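What you see is part of a larger complex, with each chain still in position.
Note that the chains are named A, B, C and D in the order they appear, and that numbering of residues resets to 1 at the start of each chain.
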Amino acid sequence: MSALAALLPLLALDRLPRTGWLLAGVRAPESVAAHSLGTALVVLALAPRVRPALDVEHAVALAVVHDVPEALLTDLPKRAAELLPPGAKAAAEARAAELLLAPLAPEALALFRELGARETREARFVTLCDKLQLGLRWLGYLREGARGLDEFRPGLAALECAEFAPCAALRDELLAAADALGERAP
Amino acid sequence: MSALAALLPLLALDRLPRTGWLLAGVRAPESVAAHSLGTALVVLALAPRVRPALDVEHAVALAVVHDVPEALLTDLPKRAAELLPPGAKAAAEARAAELLLAPLAPEALALFRELGARETREARFVTLCDKLQLGLRWLGYLREGARGLDEFRPGLAALECAEFAPCAALRDELLAAADALGERAP
Amino acid sequence: MSALAALLPLLALDRLPRTGWLLAGVRAPESVAAHSLGTALVVLALAPRVRPALDVEHAVALAVVHDVPEALLTDLPKRAAELLPPGAKAAAEARAAELLLAPLAPEALALFRELGARETREARFVTLCDKLQLGLRWLGYLREGARGLDEFRPGLAALECAEFAPCAALRDELLAAADALGERAP
Amino acid sequence: MSALAALLPLLALDRLPRTGWLLAGVRAPESVAAHSLGTALVVLALAPRVRPALDVEHAVALAVVHDVPEALLTDLPKRAAELLPPGAKAAAEARAAELLLAPLAPEALALFRELGARETREARFVTLCDKLQLGLRWLGYLREGARGLDEFRPGLAALECAEFAPCAALRDELLAAADALGERAP
């Protein structure tokens, strides 16, 4: 397949909303594309602070591809996935990744698979950064005046960051900043 | 559960985009709520023309509930559903319908289940009207200047309407009007 | 007139904003289509709880058509209608209903007229559900962080629901939930 | 009334869509505010070319206030106004103008009334520029790919511009440019 044929379906990432925000009442929320870039920027911010050192650019590349299958699947929210058979969402993502990433570049598909396996430190790190971007956008929406987003706090607070101290630090900063907002404007 | 607690999650239907349009390149497409109302209006237009007579208001009520589970599941596009195990989407919809419609009213859940079983004439009729609303919106977007929506024509052309002559007539009108546009502005 | 010619103008219901929200400062508020579907869902939630029993599906059908004339008239806000001669808005709606609903189906026009006459219990019930949907959306916007919507509370509080106990119950729940928000974040 | 109390309701002009475009299928069309500014810019372009000379800045001020009553009335489309009693729309606008413009400044109300009377040359000129801005935006939408806007051509073509040659010239330029588009992409 030509590069063009592989790239055209990915233009949809800019139009697809992150559905968790939609369901929680955020109108015109960020797109899947913006979330993916945001995850890559969280990676760029935190990866160089990790000890022992990570392969920073490899982690950035993992972040760039991590939600590409949504150009076919759309962003299925967590509670929707829970109504599917166990493993069905992950299996659909794996097939969508093949359909979309194999024609783009075998390297791109390999990145997606590495991420799913969570065997490398970079894969586990990027999985955390994906959740931290959610926390960052949550704080951003709160600062802009959005309300009714309390459901997002427990997931962030419970994020297991023991392997990567900079992730734990950002998680704690996010929680503290959100709580401080709540105290100022309860 | 109180009526309020049952109604609040359904407000999301107004924010959820119809993902088929999004993936095909329509920005800011109609919402699931607008599609549901549109289906009810197609029902109102065609049901009184069906012979032998249908229960028109029963069919309208079926249309109103037909996509309510998407307030939990979001609008999973057809190609996404094809990547799930056979029957997984329908099963998830059935569970979402229970979670959302049982607290609303047992009658509402019964309507959804009747629709899924497709045993009554009204259920089969509303299933067709759901697809005809897609065709109507497709024609609407084409008339407004949208392009790149050719993928929607075959599904409409293949719609099996033998049981309900007014559905066949609308399908044919839609195809003819779309083709006439294409000839004027090929 | 063909069904298609009757249905095409109704696509505008999805684009028309509810102007009361716009004037009060809600950007990108719900559409007339979403409000109409929302009213039908309020009907579905409350009608089965009413004693003596209502014709639930008839009430749903009344809700579906109740704002169709706005596809021609747009949603004239209350304060605008007050600047017109007495009865002018209702007369214009009646004419718009004829123009839009008669070609759709005589049954649809009969539903609209029944609603306007408010002689049947279902017509009076749906008129209340129309206002309760406004209250529901008001609570929804407040929960999302919208402010400056105090003008909507008195109308809801004054809603005369004596004929239908479930309507009174939802009205009171809405007011209590909104007031509780106000206390938490005054 | 304080200047602030008079200015706050006018913020709505930025949120109110021009409903003629909405009904014709243009999503997210220009606002009443943008149309008003656009009319003032058409005035600035054409008024200095008029012979005998107009009071250009007086005409600009007339354009700035010409749709301010819509902050209360919203933009009632032409076909909606035709369903009201004769003169009802103009009378409502006059009352809305009093309510909104008298507290702003008596001078502002006087401008609006001069416009309605159409006795001065500037008032008649600005009335034409209002329609020419519609034609300009029509051409703009056509150039961007919008279709289904044929209904706007006859009104522009029939615009009686004999009193002001530069208005006639712009009308003809608009029609020629739109027709040329149609020939290139029929």
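Definition applied: a residue touches a chain if its C-beta (ideal position, glycine included) is under 8 Å from a C-beta of that chain, and two chains touch if they have at least 3 such contacts.
Computed from a prediction, not measured in an experiment: that's the story for all the values here.
Peer 1: When 4 copies appear, how many make the full set?
Peer 2: Copy number for the complete assembly, per this file: 6.
One rule holds for everything that comes next: only the chains that are shown with their structure count from here on.
Peer 1: Return the chains common to the contact lists of chain C and chain D.
Peer 2: The shared contacts of chain C and chain D, listed by label, come to B.
Peer 1: So chain A and chain C are the same sequence; what rotation in degrees superposes their CA atoms, nearest 5?
Peer 2: 120
Peer 1: Would you mind pulling out the distance in Å between where the CA atoms of chain A average out and where those of chain D do?
Peer 2: Whole-Å distance between the two chain centres: 47.
Peer 1: Measuring centre to centre with CA averages, how many angstrom lie between chain A and chain B?
Peer 2: Result: the chain centres lie 31 Å from each other.
Peer 1: Enumerate the residues of chain D that touch no fewer than two other chains.
Peer 2: Within chain D, residues 25, 27 contact more than one other chain.
Peer 1: Testing understanding: with touching defined as stated, what is the shape of the graph linking the protein chains, line, ring, star, complete or other?
Peer 2: other
Peer 1: Which chains touch which?
Peer 2: Result of the pairwise touch check is A-B, A-C, B-C, B-D, C-D.
Peer 1: Which residues of chain B touch chain C in their complex?
Peer 2: So the residues of chain B in touch with chain C come to 2-4, 6-8, 10-11, 13-14, 30-31, 33-34, 36-38, 40-42, 44-49, 55-58, 60-61, 64-65, 68, 104-108, 136-137, 139-140, 166, 169-170, 173-174, 177.
Peer 1: Which of the residues in chain B come into contact with chain D in the complex?
Peer 2: Against chain D, the touching part of chain B is residues 27-28, 140, 143-145, 147, 184-185.
Peer 1: In the complex formed with chain C, which residues of chain D make contact?
Peer 2: 11-12, 15-17, 19, 22-23, 25, 27, 71-77, 79-80, 83-85, 88, 91-92, 95-96
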